[in-house]
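Only one protein chain is missing; all other protein chains are in place.
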Amino acid sequence: MTTRVAVLGATGYGGVELVRLLRDHPAVELAYLSSESYAGQRMCEVYPQLRGVDTALRALDAAEVAAECEVALMALPAGKSLEVVPALREAGVRVIDVSPDFRLRDEAQYRRWYQRDHTCAELLAEAVPGLPEWYRDDIAAAELVAAPGCYTTAAVLALAPLLAEKVILPEGIVVDGKSGVSGAGRTSLKLPFHYPEANEDIAAYALGGHRHLPEMIQGLADLGECRPKMTFVPHLTPMTRGILLTIYASLGEGADEQSLREAMLRYYAEEPFVEVLPAGRWPHTKWTAGTNLCFLGVAVDESAGRAIVLSAIDNLGKGMAGQMVQCLNLMLNVEETTGLAARAAYP
Amino acid sequence: MTTRVAVLGATGYGGVELVRLLRDHPAVELAYLSSESYAGQRMCEVYPQLRGVDTALRALDAAEVAAECEVALMALPAGKSLEVVPALREAGVRVIDVSPDFRLRDEAQYRRWYQRDHTCAELLAEAVPGLPEWYRDDIAAAELVAAPGCYTTAAVLALAPLLAEKVILPEGIVVDGKSGVSGAGRTSLKLPFHYPEANEDIAAYALGGHRHLPEMIQGLADLGECRPKMTFVPHLTPMTRGILLTIYASLGEGADEQSLREAMLRYYAEEPFVEVLPAGRWPHTKWTAGTNLCFLGVAVDESAGRAIVLSAIDNLGKGMAGQMVQCLNLMLNVEETTGLAARAAYP
Amino acid sequence: MTTRVAVLGATGYGGVELVRLLRDHPAVELAYLSSESYAGQRMCEVYPQLRGVDTALRALDAAEVAAECEVALMALPAGKSLEVVPALREAGVRVIDVSPDFRLRDEAQYRRWYQRDHTCAELLAEAVPGLPEWYRDDIAAAELVAAPGCYTTAAVLALAPLLAEKVILPEGIVVDGKSGVSGAGRTSLKLPFHYPEANEDIAAYALGGHRHLPEMIQGLADLGECRPKMTFVPHLTPMTRGILLTIYASLGEGADEQSLREAMLRYYAEEPFVEVLPAGRWPHTKWTAGTNLCFLGVAVDESAGRAIVLSAIDNLGKGMAGQMVQCLNLMLNVEETTGLAARAAYP
Partner (left out) sequence: MTTRVAVLGATGYGGVELVRLLRDHPAVELAYLSSESYAGQRMCEVYPQLRGVDTALRALDAAEVAAECEVALMALPAGKSLEVVPALREAGVRVIDVSPDFRLRDEAQYRRWYQRDHTCAELLAEAVPGLPEWYRDDIAAAELVAAPGCYTTAAVLALAPLLAEKVILPEGIVVDGKSGVSGAGRTSLKLPFHYPEANEDIAAYALGGHRHLPEMIQGLADLGECRPKMTFVPHLTPMTRGILLTIYASLGEGADEQSLREAMLRYYAEEPFVEVLPAGRWPHTKWTAGTNLCFLGVAVDESAGRAIVLSAIDNLGKGMAGQMVQCLNLMLNVEETTGLAARAAYP
């Protein structure tokens, strides 16, 4: 028996990756694909590489989704979920949303960072963070999952064990992020993402403060039981997919490289999608392309008493569509790795 | 019941792709992985992204392969297969070889293009071209399959139907090839493939005649029952994977764009891995990345009476590891698409 | 004494390259820079790398240009020149225009390919093709120069000597073009040029017929005194700058590789910006980046009786801003290489 699933925003980069992953998913029927730009066309007309996916694209209609689907995977621009989720929830549709709309518990924070009132703040309390490694049981039972997205997933997976085990200090963390350009999405064509501008260039952005910082802090405060103080500087990197975070933190009392690695392994040794690398190896984003994997590496600069933690994911995989499918598997009570077993094509 | 399979040359680009594809193949046990450079290490140590593949790599020993495996997939440099295949065949191991060593039926041609004597020419007669779309039954029964490799696969898939149906003329064909750099392999580090040289550059190479040309011609002569005359100019293109061929040919009498497309569809409409695009669409190499798909497009320059045929594959997919797995499936009498269902991650 | 020069469209890719080249030009004063998008800002605010160029950008006003400048270099989108050139010409401003508006002598052709009436067709007769290698004296005396642009420059430089010397036949020419993405310009942000789409991909475009084809044909008919029949297929290539044309043509009676090379050298041996490569070498686009150079290479496929000609330029250099500056130097009667001596940074 399959579950009828909707992908809302099916022609954006997150959406098309969801469709790719769910195409052959044995427990899922792709019953509803929404796209404002391509409504009326079939998915495989828009994306010929998705040969065989001939579902018609429809302009999003919450009532139709509610009538036809049991779960909605939402990959819409920030703010759109506010308009759609209440109706879906009222109709009993379970939701996995990768927009920021249900991530921050504090609606004042949402207003500050997204310049918009939260119009259904009553739903915030029921939203479960879509991070299976830390909220597995909650997700399985959830009606509304707020997937944390790319930067936050990479940061929280790397730092939560270290903070929880107190092998690093919560003050003075620096997160230097490098992201591929697909993180900017597909619909808004902006000059910095124009090929001739982005190619052969690297630059920092959002120096005044990035929207994902409060989400990282909230996630780490919850899991590490601390008040993290962090500086986060993202960089646009000339590649399509991949996020690498280079994280700098002060070592906790008595901590060394081995205790950091052990702290990570304590949480992740059995995780199907998190790989803690052995001493002397550090992650490459290329290893994650098209997958739900997260690679973590640890080094210590002893002379400075500083931990260096490296975290690599595919921003559209574990940072977006992969994490949503992993949550979906939990919610459907099927094997957590279903549809996510592929390894990165190399090179 | 699974078949014990060897991948010889497992750490080259073709080999690692074979391992990736066969990792979860339900009919295959990856019993033997050879690597001269990394012998003694486990595959997942060399390639951490292949998490879980902890088979030890061994220096190639034909007797061991024969003792432990029923089928050998060979992705070794040109010339190496000559040393290994006779022993494997004698021991009854079925072989799928992607080197050029068993492609040309005429050993004089082999000597001319590969500057080497063919030391087991008696095996040439039994070698079946590894092109399932045209040799399906022969492959299923084959003991030795010579996989045609990247450029030839892309060219033969595009041109064979058009020549067979006589909608283009066999004289005066021009094949302008564009290949990603992974086509150069991994082991021989040469200056043209050094990142700073290959990046932001495109150039033609092998203007004096490319080794794959006689293989294309042999393949097309067989399938099109003609004597094709072709000019082939390959170009090194700044991307990792992908081959695009832009093929120019004189239209046959009365032929037009529609008759060309119909000729292709006559052969490929039911093919699981060949997609003939509708009018107005032409293939992108990006659609093929990591897959066994071939996309074909057709246009006609009416004023010049010339057909323009576009053929895109992943040089490591349908152009190498994918075609080998497709052949393997035929030989094992399992569903031909097993292990090959994935679509390209986009973008 | 310097000449007051306007750059119209100064913040597009052609415009900013013009400003870069003319910044230190000893015979030129950059008196007027127009930009609709950035009017009111100084050039070095928009482009910090043009440190020191603090000229204010202005919305284009033909009367102001006429009042303040003696020469106008125009790098505006197709159609805009029709609005501006008549006023400039009436005021006696000499014009070098890189748009297609004054390239085609036949206004019916212009209407067909650009879907627009030519509103000042009376000026077409005085327009001189901006190809110094072939129209040096005409350019020196010209009031209106129509710079041929990227594809046409690369094609005409390669083919004109061969047609003029009859070492290739004018029928059956195929031009397979590979262009970097900057050829698409900066202002119109379209999906195919979005980094994640263009990166790691190559594809043909404009299969139905490219606007530059009639311009190539006109240019070659004039210089080669023949009626060329050509197929032209351009490809979008994942690099920022550079055009490589791979041209296939039937050899003329008795012609061989040497006679082709000699035909080229007859015209270009003394040219400061055209380099005919010796036997066994073929051009790389990387050699041309940021320069006004054109590299030409020749090979012959003897078995097919076919010439293969390779032509590489920087689409924004010799294909746009460089050719305009070269024309300007001729018009100002200064050394033709002034401001254009730089060689490509390597790699």
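Should a chain be cited, it is by its letter among A, B and C, assigned in written order, with residues numbered from 1 in that chain.
Going forward, a residue touches a chain if its C-beta (ideal position, glycine included) is under 8 Å from a C-beta of that chain, and two chains touch if they have at least 3 such contacts.
Please read all numbers here as calculations on a predicted model, not as lab measurements.
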- prompt: Which residue from A:240, A:259, A:315 or A:329 sits in contact with the chain not drawn here?
  reply: A:240
- prompt: Of the residues C:275, C:301 or C:336, which one touches the chain left out of the display?
  reply: C:275
Statement: Out of C:35, C:152 or C:182, only one touches the absent chain, namely C:182
Absent-chain interface as seen on chain B, which is shown: 13, 180-182, 184, 186, 189-191, 193-196, 198-200, 238-241
- request: With the missing chain put back, which residues of chain C would touch it? List them for me.
  value: 13, 16-17, 20, 23-24, 47-51, 182, 186, 199-200, 240-241, 275, 277, 281, 286-291, 293, 295, 316, 341-347
Field: Those residues of chain A which, in the complete complex, touch the missing chain
entry: 172, 174, 176, 178, 196-197, 199-205, 207-209, 229-231, 233, 235, 237-242, 244, 246, 248, 280, 282-286, 289, 297, 299, 301, 303-304, 306, 308, 310, 312, 347
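Convention: only the chains that are shown with their structure count from here on.
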Statement: Greatest number of touching C-beta pairs links chains B-C
Message: Roughly how far is chain A from chain C, centre to centre by C-alpha average, rounded to an integer in Å?
response: 45
- line: Whole-angstrom distance, CA centroid of chain B to CA centroid of chain C, is 39
Query: Measuring from the mean C-alpha position of chain A to the mean C-alpha position of chain B, what distance in angstrom results?
result: 36
Field: Sites on chain C at which at least two other chains make contact
entry: 180, 196, 199-200, 238-241
